[in-house]
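Missing here is one protein chain; the remaining ones are kept as they sit in the complex.
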Amino acid sequence: MIVEQYVRVLILVILAIAFPLLPLAGSYLFSKINYRPANSNEIKSSIYECGVEAADITWRQFNAKYFLYALGFVIFDVEVIFLFPWAVIHTEQAFSILIKVAIFVIVLAFGLFYAWRWRALEWQQ
Amino acid sequence: MATEDTYELNIGPQHPSTHGVFRIKVAMNGETIEDLDMIVGYLHRSMEKLSEERTFTQNIPFTDRADYLAAMSNNLGYCLAIEKIADVIPPQRATVLRVIFAELQRIASHAMANGTLVSDAGAWQTPLMYMFREREKILDLFEMTCGARLTTNYMRIGGVAFEPPDEFYAQLNSLLGELPDRVDEYMEMLSENEIFIARTKNVGIITPEDAINASLSGPALRGSGVPWDLRKAEPYCGYEDYDFEIPVGNIGDSYDRFMVRLFEVKESVKIIKQALNILPKGMHKTQIPLALRPEPDQVYFRTEGPRGELGYFVITDGGPAPYRMHIRAPSFINLSLLKKLATGSSLPDAVVTLGSIDIVVGEIDR
Amino acid sequence: MIEVNIYNAAFLLFSMITLLSAIGVAVINSLMRSLFLLIISFIGVASLFVLLSADFIAIAQLLIYAGSISILLLFAVMLTPEVSINNQNSKYFLFAALTGILFTYIMFLFISIFDINQLTGLSLDKLNFSNTIDKIGTLLLGKYIIAFELASILLLFALIGAISIVRSNESDFNIVATKIKGKK
Partner (left out) sequence: MIKKFFSNTLFIKLSIGFATLIFLFAGYFISKLLFDLSVFSEFIFNFFLERFSYNLAYLASSIIGALGIISFVGLVLLIGSWVERRVIARFQIRVGPNRVGPFGLLQPLADAIKLMQKEVLVPDIADKLLFLIPPVAIFLPAILAWGPIPWGPNMSYLDINVGILYVFAVSSLTVPIIFFAGWSSMNHYALLGSMRTVAMMVSYEIPVSLSLLSVALVTGTLNFNEIVMWQSNNSIWLGLFIPFALFTFFFASTAEINRTPNDIAEAESEIVAGYHIEYSGMKAGLFMAVELGNAVLLGALISSLFLNGWFLFGIENLVPPYIIFITKTVFIYLLLIWLRATFPRFRLDQLMNFAWKTLIPASIIHFFVVAIEVSIISNFSEIPYLIVLFTVINISLVVLLAYLWGKIFHVQQYQPEKIQPRFAASIGGLEAMKEVSSID
């Protein structure tokens, strides 16, 4: 029964959400008993930039470089997901299966090589 | 400063790696620093102006607070300048004691500088703590001699304030015995550490021409391979009698500056050992008039502090206080090259470069 | 009629989570928030797969969609300069909504063919799947080997395409400056 095991995951999810909420609730209670100051002001609630007013608005744009890395990550993630079923049945199979997988991986390794060749892997800060 | 591509970011005044309240306004593109502006003055205490209102002796505590990591060296520079202008000759014992304390201070300061550099490179404070171990012992020696650890106020015009107690020498000898081993330990731990090399090698390279053009001094200059040390070039306090060498770096990167400091610690140990051998008996201080009134004159006296050329420019008008005093602070001048070094480099590299230049904000702002 | 049992209740719960967060993705103005809801919706889909006893597919859904595609989308959103915080409703909203409704209608047509109890995994669970990954592996390298190899070529083309796009348009991606004030 597969689903039965995942009921346990659900229980764990619920407990995992409850777990950090406990200290947060404690923190909330401290604010309720007037023990700690709760007088936020403009300076307190401004963002931290080493003690002076923020020089610029928050940068909200990435370099396209990051996108390439993320794409490479997605591609290799998908590849690995394809390879795991093979890995599980590999011990029962003959050598011939290795060649099929080798083609699969070599095609992708060529992608990596291509990226390397075109300096897509050069990380520029 | 910020252009279309870049955004402005404040590094400092309250930042873990600016070594004090010092602010760098950078224009960043991603993690690359495109442009930067250094803003100093957060620790300004108007030291030079205040010293015009105090007598020459009263000014000594100010010098402690200029470079608070190397108070002895600052005391020494100031006292030598005033002695030159007032024609006071300190006794021989005082001179040798001054050499001992100045070199101890150099070791303590270099330990601090190298420790914080490694922390800037990302070590979780362990090398810093190791180097603080030696620094603590030196500060203990200071404490037993003059009662203070950081702001020592030990040198006087015409000598030193106190005679070191008897147990001082035993402790100093045991410290000198273990220091070279410690330095070797650091070299083993850091200078052959792949990660540390990767972080500091070829980072923040100062060419010799740049170093000279920007008037750098101290380890920042010697790291670039320029052999220039005032202890050899313009000896004072009898440094010409001591046998020591000047380590210089190869290409002037952060790693070289780090290594130069480590080697200088070894050389300082050699100097202190020789000084202890030739330490004469006698007075530790000459009597000078309570209110020293030198003739109207002006003098610029420079010594080799831990961070470089520490100069005191004093003008007297015959009164009991300097008419004008200016401190040539090595940190301030060494810092001037940061803009060139950091522009175009990444933020982590800039932090390591700043750490390797070794600034003390108290000295920059005075 | 829908049987009242724990599977159907779970199915309803997870499909509600999936659907509501998916609707949220469409209507919320802040792109980052809708991305967050999108991840929740992916997780909801993964839990629906679990109900179908397809745990490998569920994990793959979680890993590829919630773990990697969302990162890709994060970077895609970060490339858009101004819309990330205040995304105005598009003028194509009506058209998009109509398409969505049409698609939903088609889906309902398909679903109405099946008994809903079969969709919730109850029937599949009675088959007692114990291990799905072995079967997937055997099929992938046996019967569907062509698809398996073609997948690698597809992935390769995606990588090469991305490299060439980024390389040719590198400057275009960088020039858009961001000069929006915060909410302050």
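In this document, chain identifiers A, B and C correspond to the written order of the chains, with residue numbering beginning at 1 in each.
The definition used in the following text is that contacts are C-beta pairs under 8 Å (C-beta built on N, C-alpha and C of every residue); 3 or more make two chains touch, one makes a residue touch a chain.
In this text the structure is predicted, and so the values were computed from the model without any measurement.
Peer 1: Given that one chain is not shown, what are the shown chains it touches?
Peer 2: Output: missing chain touches A, B, C.
Peer 1: Which of these, B:D166, B:E192 or B:D243, touches the one chain of the complex that we don't see?
Peer 2: Looking across B:D166, B:E192 or B:D243, the contact with the absent chain belongs to B:E192.
Peer 1: Touch as defined at the start, partner being the missing chain; which of C:L63, C:A76, C:L139 or C:I160 qualifies?
Peer 2: C:L63
Peer 1: Based on the whole complex, identify which of B:I251, B:L279 or B:I315 touches the chain you can't see.
Peer 2: B:I251
Peer 1: Residue by residue, what part of subunit A touches the chain that was omitted?
Peer 2: These residues of subunit A touch the chain that is not shown: 2, 4-9, 11-13, 15-17, 19-21, 23-24, 26-27, 30-31, 35-38, 40, 42, 44-50, 54, 56, 58-59, 62, 66, 69-70, 72-73, 76-77, 80-81, 83-84, 87-95, 98, 101-102, 105, 109, 112, 116, 121-125.
Peer 1: Considering the whole complex rather than only what is displayed, give the residues of subunit B touching the chain that is not shown.
Peer 2: Residues 7, 9, 15-17, 31, 118-126, 129-130, 133, 191-199, 201, 208-209, 212, 222-223, 225-229, 232-233, 245-251, 255-256, 259-260, 263, 346-349, 351 of subunit B touch the chain that is not shown.
Peer 1: For the chain that got dropped from the picture, name the residues of subunit C it touches.
Peer 2: Contact residues on subunit C toward the absent chain are 6, 30, 32-33, 35-36, 39, 55-56, 59-60, 62-63, 66-68, 70-71, 74, 85, 130-133, 182-184.
The definition used in the following text is that only the chains that are shown with their structure count from here on.
Peer 1: Report, in whole Å, the distance between the mean C-alpha point of subunit A and the mean C-alpha point of subunit C.
Peer 2: Distance between chain centres: 16 Å.
Peer 1: In whole angstrom, what separates the CA-based centres of subunit A and subunit B?
Peer 2: Each chain reduced to its C-alpha mean, subunit A and subunit B end up 46 Å apart.
Peer 1: What are the residue numbers in subunit B that touch two or more other chains?
Peer 2: Expected reply: 7.
Peer 1: Considering subunit C alone, which of its residues make contact with at least two other chains?
Peer 2: Those would be 174, 177-178.
Peer 1: What residues of subunit C sit close enough to touch subunit A in their complex?
Peer 2: These residues of subunit C touch subunit A: 7, 47, 50-51, 53, 55-56, 60, 63-64, 67-69, 71-72, 74-76, 78-81, 84-85, 121, 125, 128-130, 132-134, 136-138, 140-141, 145, 148-149, 151-153, 155-156, 158-160, 162-163, 166-167, 169-170, 173-174, 176-182.
Peer 1: Spell out the part of subunit A that touches subunit C in their complex, as residue ranges.
Peer 2: For subunit A paired with subunit C, touching residues are 1-3, 6, 57-68, 70-75, 77-79, 81-82, 84-89, 93, 97, 100-101, 103-105, 107-108, 110-111, 114-115, 118, 120.
Peer 1: What part of subunit A is in contact with subunit B in the complex they form?
Peer 2: Going by the criterion above, the answer is residues 49-52, 54-57, 59, 63, 124-125.
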